[in-house]
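A single structure is presented below for examination.
All protein chains but one are shown at their positions in the complex.
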Amino acid sequence: MPRFTSENTAVADDIIARYPRPKSAMIPLLHLAQEQDGYLTEEAMEHIAELIGVLPAEVLGTASFYEMFKREPVGDYVVNVCTNISCLLLGGEELLHHLEYRLGVRAGSTTPDGKFTLEDVECIAACTEAPCMQVNYRYFHRVELDEVDQLLDDLRSGRLAHEVPRHGTLSRVRQQLPEDRAGNAPPDRNVEPVWLARNRNDGEGDGQGGTP
Amino acid sequence: MTDTADVAAPDGAPPGPSGRGSGENVLTVTIDGRTITAAKGELVIDAAERNGIYIPRFCYHPRMRPVGMCRMCIVDIDTGRGPALQPSCMIECADGMTVDTGSPATRKAQEGVLEFLLVNHPLDCPVCDKGGECPLQDQTMSHGPGESRFVEEKRHFEKPIPVSDLVMLDRERCILCDRCTRFANEVAGDPLISFIDRGNETQVNTFPGHPFSSYFSGNTVQICPVGALTATPYRFKARPWDLEQAESTCTSCSVGCRVAIQSSRNQVLRYLGVDVDAVNWGWLCDKGCFDFEAVNSSERLGSPLVRDEGLLLKPATWNDALRRATVSIREGLQRSGPEGFAVLGGARLTNEDVYAWVKLTKGFIGSDNVDAQLGDGLPAEAVLGLPAATIDDACRPGGAVLLLGPDPKEELPVLYLRLRHAVVNDDVKIVELASTETGTTELAAHSLRYRPGHAVPLVRALLAGEPETQRGRHGVGADEVGGVAPEAIEAAGALLAERPVTVILGRANLAEGAKSIAAAARLIHDSHPEVNFLSALRRANVRGALELGMSPGVLPGRVTLDAGREWFAERWSTVPSAKGLDAAGILRAAADGKIDTLVLLGADPLADFPDRDLAERALAGARTVIACDQFLTESVRQADVVVPAAGYAEVDGTTTNLEGRVSTLAQQVTPPGTAQPDWSVAADLAFRLGFDLGIESVEQIAKEIEAVAPAFAGLTHHLMVLTDGQDGVLVSVRPRREARPEPSPDAPEPEVEAQPQVQADGPQPPEPSIPVPDWRVIDPPLLDAYSLRLVVNRKLYDRGTLVRHSPSLADLAEPATLCLHPHDFDRLGIVSGDDVRVTSGRGHVTVATRPDAGVPRGVAVLDANKAGGRANVLIDANAPVTDVRMERP
Partner (left out) sequence: MSATGNAKDIPRIMSGRWDLADGHTLERYLDTGGYEGLKRALTSMTPDEVTEEVKAASLLGRGGAGFPAGVKWGFCPPGVFPRYLVVNGDESEPGTYKDRILMERDPHQLIEGALIACYAIGAAQAFLYVRGEMALAQERIAQALNDAYAAGYIGCDIMGTAGFSVDVVLHWGAGAYIVGEETALIESLEGERGMPRLKPPYFPAAKGLYMQPTVVNNVETLANLPWIVTNGGAAFAALGAEKSLGTRLFAVSGHVNRPGVYEVEFGTTTFRDLLYGEHYGDGIRHDNRLKAFIPGGASAPWFFEEHLDLPLEAGAVGAAGSMLGSGAVVVMDETTDAVKAAWRMVRFFARESCGKCTPCREGATWLERILRRMLDGHGRPSDVDKLLDICDNISPQITWPPKQTTICPLGPSAVSPIASAVMRFRDEFFAYCGGGEITVPVNGKAYLSTPPTVGATP
């Protein structure tokens, strides 16, 4: 299902409307595509280009800058092991090698059954909880080597499905903007917000120096 | 339409060429111990270069937004807090700033950058096209580290990949300067190439299945600082040190971009854009960039041809051909006098060629039946009579452009680039009047889609002034005009009313009579005499040809027959007695058997005249057809005498662009076979007819033009070649209402103007001036329910001579396709993609179809001069519009 489903097209329109300029919705829409398909298809990028009024090359240019966007199918579970300094000091590499051994693949590849993609990643902001890893971007802190087998088993059997959704799904809660929202602040309309007028004692506006 | 002076560029405009400060503040900066002045907003790298100090750079390009990526231009800059390494391409001059481009810190940093760039750059200079003209190679020689300390393996990519039909990309050589990608995005507006991936893995590439098919892709090859981008027509053709070069002016269209012609062993191998501030800013379109292949074409005519008794064109000597031509002309003159002699064409010739032919025709034979246009342009009086605008006028910040003419993107591509820059960066607004969506529509603030034939009422409504009064006049819910909703007219009219306006005037739709466009222009001129017009006719020297009298009723130097009669009578042996026929008139007369000799000067009426049926009858009806051309075109095949003409890059001379800017053309190679310049054919013929044109060289003609043609007074060789005129000199004078601003370092260069010598005694030359007539237009007929109104537009790539004979471009011309609004497909019961038979009052063609939501309902769009369906078969040159019907073949 390469392009957005009609349901997701509606979500996309809603996301685009949050921003003063449609192109700002680029990354959120790429995430939405990845949520839908598990990775980014060319058709999805073309669809995004249409939706935000740019050319596909620009979508690819942006998408390819960011590590989380996968342009090839990945495993159901993307296992990210941090090997950066704090984790390295406390066994991050050993954890990675252990997973390589258990999964039978090198970091950067996917198991033949398509279940797991193993990645050697940079610091994921859990440095005091080293060594740590993420599965589909859900954290596992202070991972002991002997816990790993159990974890893989639980993932394989779907026992953790509740905690670890499929790859591509990040926040399971979507921000809902109300109908009567305050609205975008369009960059080409120079309007002073009314509350700044509170700064006015005797007719002076903008507290940082007054309106010209 | 207000008549205010320049409006300042909006805040936040890039420090690009037109956004550079106000020029009021002049600053003092010290660079390498020298104190220099700089304009506020001027970049350090530019200020240094202006003063002869070249700071090395790779990513910086003066016509694009600086990005400061390559870091090669870092120098020590001290703004009072001690010297610090800063990229001189990003830092603006500040008063009191001290710059040291040679400090040890600068040296070390620049050497470091070079070494970093070479880390991944292959050492394949000996086989690289750029070798010998490569900034990276040059920098390495002069500043680089002696020996590589890099022992690791270099980055690998698949070797050159095609990013389009014309451009190849070698990503291993790429140094990621962002020039091509910035050009595609910022300048051309075709972001089809982009940086992909990140960091050291970054590469330039396209999206799969979306090639870099931009009309401007060739520029990326020129601005690439290494050999990463190469053009297929040039790859492996030559080494830079073998190339000879001359500066010239592109004649692929009338924008007149300055180019450098490069050749080797008498073969043109490449054109490079030359940066002229008033015109092309260094850019070329791909047609202009690659149609040099046509110069080298093996199909060029190299010897004269004469039709024998068996009615076949056979090679002949020049002597035979010219004798045959002379005999025919003489017989014709005896039979029916000067009116039996007619000349079509000249818009592709040099000014000097045109003058020679005009002098022969008007000044010796005495015929006024000449026309440089083929019924596909505008009346000469509209081109010459309306006050002229320059490209800079149209692009002046804060102004508005009323586009009543062809799609600049298709017909005048570099004008499109200038307009695009003006719209994107300088708050220029475009109001487009067109009958279908065009390549320029997305730039337009308002695009009014009018039904062909309704230009006059639409313009009248636009000019009607305050919307309130208009509403008052028409009452609430005023009617649409020519298919355009009143609200749209009101909005566009309001925009035009509040800004200074320049009109870009030309002929978009060949199936819509020229008169209605001219009449609409006259309406604007009458109510707003301050508005200037930029003529947008496509052929390179059409303006020059008209200025020099290649049009009925006009004498050289933009004077009418009547006003110039006395002046020219003293200089020529005769002057035509009355105004002659234009192209349509000549063809009609020829069809009626009233033309004895028809001369085609690089003209192909069968392909280009909007009414093909008439053109066919005319070529058959003229007693003798003499063609002077470079190729055996369809029309030339019908001639009785064919002489081979020397062409672009083979002759010296001058050409006049759409603004009326005269600039030089250079000979760089010799013409094929015995081909001769057109002026020498005219001189030869005159001589054989018993008349000495008195010209033996291009310089001599130029001198005579300067002396006799009033608008060209002061345009001396000295000015054009030796002093300030190399970038072109404007001959289109117009009333100057605004004083020229004081020159300042950041202001655009002031226009170079010709200074006519004031004659002390003797008769004074007539003032160059052509009155603008009052064209009467007939209301177009109502469209019946079964018909569609025809729109015939030209595209950049068509079956025109240059494209057809340039193998790299020929395949880019798409075959003819009839485009209709999707709704009309249903209404007429046609299936998309099917062939249909299109019939008009003049003829019929069978073409493929395609739905296109950009085409309004009730309109059928067919491109001119395409393979697989001749649009001009359908057009009636007499009618204001052409309606067609559709049926299954």
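Each chain gets a letter, A and B, in the order it is written, and its residues are counted from 1.
FYI, a residue touches a chain if its C-beta (ideal position, glycine included) is under 8 Å from a C-beta of that chain, and two chains touch if they have at least 3 such contacts.
All values derive from a computational prediction rather than experimental measurement.
Touch with the chain that is not drawn comes from one residue among B:101, B:120 or B:865, which is B:120.
Along chain B, the points of touch with the absent chain fall at residues 12, 67-72, 74, 84-85, 87, 90, 92, 105, 108-109, 111-113, 115-117, 119-120, 149-150, 152, 175-176, 195, 198-202.
Counting over the whole complex, chain A has residues 18-21, 23-28, 30-31, 52, 54, 61-62, 65-69, 80, 83-86, 88-91, 93-95, 122-131, 134, 136-139, 141-142, 144-145, 169-178, 180-187, 189-196, 198-199, 205-212 touching the chain that is not drawn.
One rule holds for everything that comes next: only the chains that are shown with their structure count from here on.
Centre to centre, using the average C-alpha position, chain A and chain B are separated by 48 Å. Interface residues of chain A, counted against chain B in their complex, comprise 42, 45-46, 54-61, 64-66. Residues 190-198, 205-210 of chain B touch chain A in their complex.
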